[in-house]
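Of the protein chains in this complex, one is absent; all others appear in place.
Note that the chains are named A, B and C in the order they appear, and that numbering of residues resets to 1 at the start of each chain.
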Amino acid sequence: MSHPERANPYVSHQFETATQQREASILGMWIFLATEIMFFGGLFLAYTIYYNMYTDAFKEASQHLDVMLGGINTGVLITSSLTMAMAVWAAQTSRQKLLVLFLSLTLVLAFVFLGVKAVEYMHKFHDGLVPGALFTYDSPRRDQVQLFFFIYFVMTGLHGVHILIGIGVIAAILVMAIKGKFHAQYNNPVDVTGLYWHFVDVIWIFLFPLLYLIGRYLPGAH
Amino acid sequence: MSTNVQPHNGGGNPLYTANPDVVDMSNYLRAGHTLRSWLLTVDHKRIGLLYLISITFMFFLGGIFAGLIRLELMTPEGDLVSSSTYNKLFTMHGIVMVFFFLIPSIPAVLGNFLVPLMIGARDMAFPRLNLMSWYVYIIGAIFTMYAIVAGGVDTTWRFYTPYSTSFANTHVMMTALGIFIMGFSSILTGLNFVVTIHRMRAPGMTWFRMPLFLWAMYATSIIQILGTPVVGIAILLVGVERILGVGVFNPDLGGDPILFQHLFWFYSHPAVYIMILPGMGVVSEVITCFSRKQIFGYPFIAVSSLLIAFVGFFVWGHHMFVTGQSPYAGLIFSALSFLVAIPSAIKVFNWTATLYRGSVTFSTPMLYVFGFIGLFTIGGLTGLMLATLGIDMHVHDTYFVVAHFHYVMVGGMLLAYMAALHFWWPKMTGRMYPEGWGRLSALMVFMGFHLTFFPQFILGYLGMPRHYHTYPDEAGYQILHVLSTAGATVLGAGFLLPAIYFAWSFFYGKPAGDNPWLAKGLEWETTSPPPVFNFEKTPIVTEPAYNYSVHGDEVSEGSHVVAP
Amino acid sequence: MNEAFQMFPTQASTMASRVDNLMLYLLAVTVFFSVAIAVVLIVFAVKYRKKSDSDVTPAIHGSTLLEITWTVIPLGLVTVMFFWGANVYFDQMYAPANSMEVFVTGKQWMWKFQHPNGKREINELHVPEGRPVKLIMASEDVIHDFFVPAFRVKMDVMPGKYNTTWFHATKTGEYHLFCNQYCGEDHSRMVGKIIVMKPEDYEVWLAGGTRNESPAATGERLFTQWACNTCHEGGRDARGPILAGVPGRNVILTGGVVVVADDTYLRDSILNPAARVVDGYQPIMPTFKGLLSEDQVMSLIAYIKTLDDTGADTGTKATTGAAAGFTAAPPPSPVDGVTSVSAVAGDTTTTAPTISTNPTDAGTTAQAETTP
Partner (left out) sequence: MDAPPMQAYGSSEGAMDTTPNHQKREKHDAHHGDVHHITSPWVYLAVFVALVIGTIITVWVAFHDFGMWNKPIALGIAVIKSTLVVLYFMHVRHSGRLTVAVIVIALAMLSILIAFTASDYLTRGSKNIFYNEDPPAAGAAHDPATVPVP
């Protein structure tokens, strides 16, 4: 009993055709992104409830976030989204050198993002804004400000972990791209990694205004 | 998600390339005898068996905890174990049973085994992801086992804050990590099923020709995908709050413990539908086969599975009527909880109608299904009592609730799981289980179950709270507890029996042939145990599911599978 | 009171019979459908059992009419359950206006009660028969749950906010009090007794024994001791809002958000003053968290409720013979002022710090920000 031979060597044994395999992997990634939407959703729920309860404290706490670094990070992540999209395009059109270039650019930008994020965290550490024992910030709304920073650290921390996972996956794809594995007939992994990376960018697109930009118009806000 | 890239000669899978000459591809059980061939398999059937072994172990572990609880409650005073040990016992009973047995059981064992077979595919959409989901389950189980061995956890299976975050000093972190990891196994299984059912159906297998078991698996997977991450984030927040000392659920910071309950129950109520929907899928398969009749109202049963999956997400607030949740939110949740009961009622009526003018045989799967329908009806209707606002104020978190969810989970889910195991055992192992012992176990389980959990309804309405190590020694509490403990022993024996004769029949059972029940369905079209790639040629489906009635009992050759 | 075996717990409150009647209706539906399905199942199984191997069964695909009937009928039954349940629920959640208020504090593995005249009890609560008793409950550590099966009363006792429940005892005697929400090691020992007495006996008991300051009096003492009056009294230009008549009414916060000033808001304003500042005032009030115990906060709130609308601090007030049913006039007690039964019209379930309505609410116009 030999299972039917495959015309296309790049189709796994359980699939009939390349299209079926490609659509399955894309559908699989989108369903995984649905779970990520619900995962971050729990945090957005906590943010929404407490923002409405303690609006003033959240606005006061948001002053202590550095909009400049946040803005730079948003720019970095959007650029990395562009380079990732170009990488997918390069893979689809069998331009291997460009694929390697764009993937490397995306990796570099990802590291820059983490670097800026580390700098921000160090500032918070020095200002005593890390929730828990190290929280030395004092004002009438001290407790709710600590609540804000708890949500801030969980959200951006979780997002940072997803960036790390993304770096791991893109590095793996880069290695395989250098070995010339991806071309027009077979580029699912690049496509799927692109989906994941753009999703991480979308999460940051929401995090930035929600955390960094509330209450900036208040007089005296730096 | 990335597929393998080596040129294909068996899918680049270690199982086949290891020693291609000796591998017997005609029987998945004999395709490789090394431990490595089992532990690195990507064959959905073998992964199904791996899950079967691991969750059976978990079931008996949870059963031991249950036995100890029942023994302790024989007497009003807490004289068997200390209070903290008792608290750990019911917490671990809850965690092991819910997260490590009920949620994975039918989806991971039978779903893994049957979904590709039933849709005429060679394997799951992502075989290696499927194996990864088993390993993630095992890692999660190891963390939780360590927590149990190292001293247990006493926060109840719900981890309510602020007890779980600031007051519990048992192994909460380790258990939370175990459950967090186990959640991914549930997500990966669900993801695999949805993609497989969408993308890999055999030619001609349209949605409304699929067996109802697949509809149930599809609906279950939707819940697993959309619900599990939310409990993941809830447990993550509890973990971070335990580390930092402060958190979003901390009342000192103006946080609100009820927010944790919202996040927790948003998953945990749909989780009870993760547990019962697969059982309903099994009942549709078994009742048609043993009454030799078309299912009654196929579209209604199919759609009601999806309805349960979606409306199930709107009702979680009925767990929180007494927490000071706003009465108006209580109104919304109570109304929607009644709505979600309707599809379950439709299913039960349709199953009963299927028997009309059928040719009913009483083999073990059918007996278990009769038990299911009887007990699930009582469980469902008592659920209505808990959804009624006025009554829930009295019976919330009493033994009435304990009885209700045991009626639905043990009476419904576990009996359906037993029916499924008996029904597909010949297909999985190629051997028959001993019929007489099977019927005896069905009867023992049914009787033992009633004796255990019916008294708890009365106990609950009398006001005995849950999680109580000691109880007042008057007003008739003790009589009911003694009855319940007696029932528990019969129930325990009833469940030990199948374990013994299944193990025996795996080696010594008489060969079962390809289709011992003359059942319809693609999985019965192939040999049993099935070959590694399930089908000689991808079958082409031409007739609707459960096409029993037209041909009566003689199976006309090839009428089902069109040989090209 | 271990009478013969009983299916329903004793009905010792007005709510008990209403919950039991509702339960009987649902029990009837459950028994009917369970028996009906079991019977139909057995009849079909026996009548249509397999006669021979060549049975030919009819290909019945279903009947939409039947499907509609067994969707509409359960829907009807279920709707009745919902409305009847909601009706009973709303009476359980909202206490009658003239209830006697008792402060309840749940603490890991004990109950502390505080009567309106200041009498304190541990794990035992003496209440008069024939009169609604409203319990204002808070927890000092984890979530507990006040559950009296005989009254069909159950309400969680949450840390960080007040939950209220009420009962109107109709039969004298002793009834079990259970903690119904898992709260740690001795959760099953956190039980108590509710002793329902004749109104006359209750008064005698209330007057006898050691008696402490009434919560309102303690509140007044604390109000001066912690210099609350320096900001919250005096004319319009006082630095803090005037508290007379505030409980129960709507309060406009900075940013135009409107909040009901229930007990939880008052408690929050004492322990978390800057969280929700009244419009037109600065968040300069220091927090009293850690300085005031749960009981002291309750006393302060009891005192604030006694402040009369006319702004003057009238201290003690004659008891308003509030409930029509309750006639016995309490004997003049020498030590402290006669307690006043604060009748907060339709007092609500005081619950978590209510979410201030979304600023984009059409109703409230956005006021200019006046934060520091």
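Miscellaneous remarks
Going forward, a contact is a pair of C-beta atoms (placed from the backbone, for glycine too) under 8 Å apart; a residue touches a chain by one contact, two chains touch by 3 or more.
Values in this document were obtained by computation on a predicted structure and should not be read as measured data.
Taking the complete complex into account, the chain left out of view touches A, B, C. Within the full complex, the residue among B:53, B:329, B:479 or B:499 touching the omitted chain is B:329. Between the chain not shown and the residues B:262, B:394 or B:520, the one that touches is B:262. Although one chain is not drawn, its touching partners on chain A can still be listed: residues 4, 7, 16-20, 22-23, 26-27, 30-31, 33-34, 37-38, 41-42, 44-45, 48-49, 52-53, 67, 71, 74-75, 78-79, 81-82, 84-86, 89, 92-93, 191, 194-195, 198-199, 201-202, 205-206, 208-210, 212-214, 216-218.
In the full complex, chain C makes contact with the omitted chain through residues 14-18, 90-91, 93-99, 129-132, 168, 170-171, 199, 260, 262, 264-265, 323-325, 345-346, 348-352, 354-355, 357, 359-360, 366, 369. Mapped onto chain B, the footprint of the missing chain covers residues 198-199, 201-204, 222, 226, 230, 258-259, 262, 266, 313-314, 316-317, 324-329, 332-333, 537-538, 540-543, 562, 564.
Criterion: only the chains that are shown with their structure count from here on.
Across A-B and A-C, it is A-B that has more C-beta pairs touching. Rounded to whole angstrom units, the spacing between the C-alpha centres of chain A and chain C is 45.
Chain contacts: chain B has residues 252, 254-256 touching two or more partner chains.
In chain C, the residues touching two or more other chains are 272, 275, 353. Chain C contributes residues 254-255, 257, 272-277, 283-287, 353, 355-356, 358-359, 369, 371-372 to its touches with chain A in the complex. Across the interface of their complex, chain C is touched by residues 78, 83-84, 87, 154-156, 160, 162-163, 167-168, 251-252, 254-258, 291-294, 296-300, 321-327, 330-331, 334-335, 338-339, 341-342, 345-346, 348-350, 352-353, 355-362, 370, 373-374, 377-378, 381-382, 384-385, 387-394, 396-398, 458, 461-463, 465-472, 474-476, 479, 548-550, 552-554 of chain B. The part of chain B that touches chain A in the complex is made up of residues 1-5, 7-8, 10-11, 13, 25-26, 116, 121-127, 129, 187, 191-192, 194-195, 198-200, 225-230, 232-234, 236-237, 240, 243-248, 252-256, 259, 262-263, 531, 533, 536-538.
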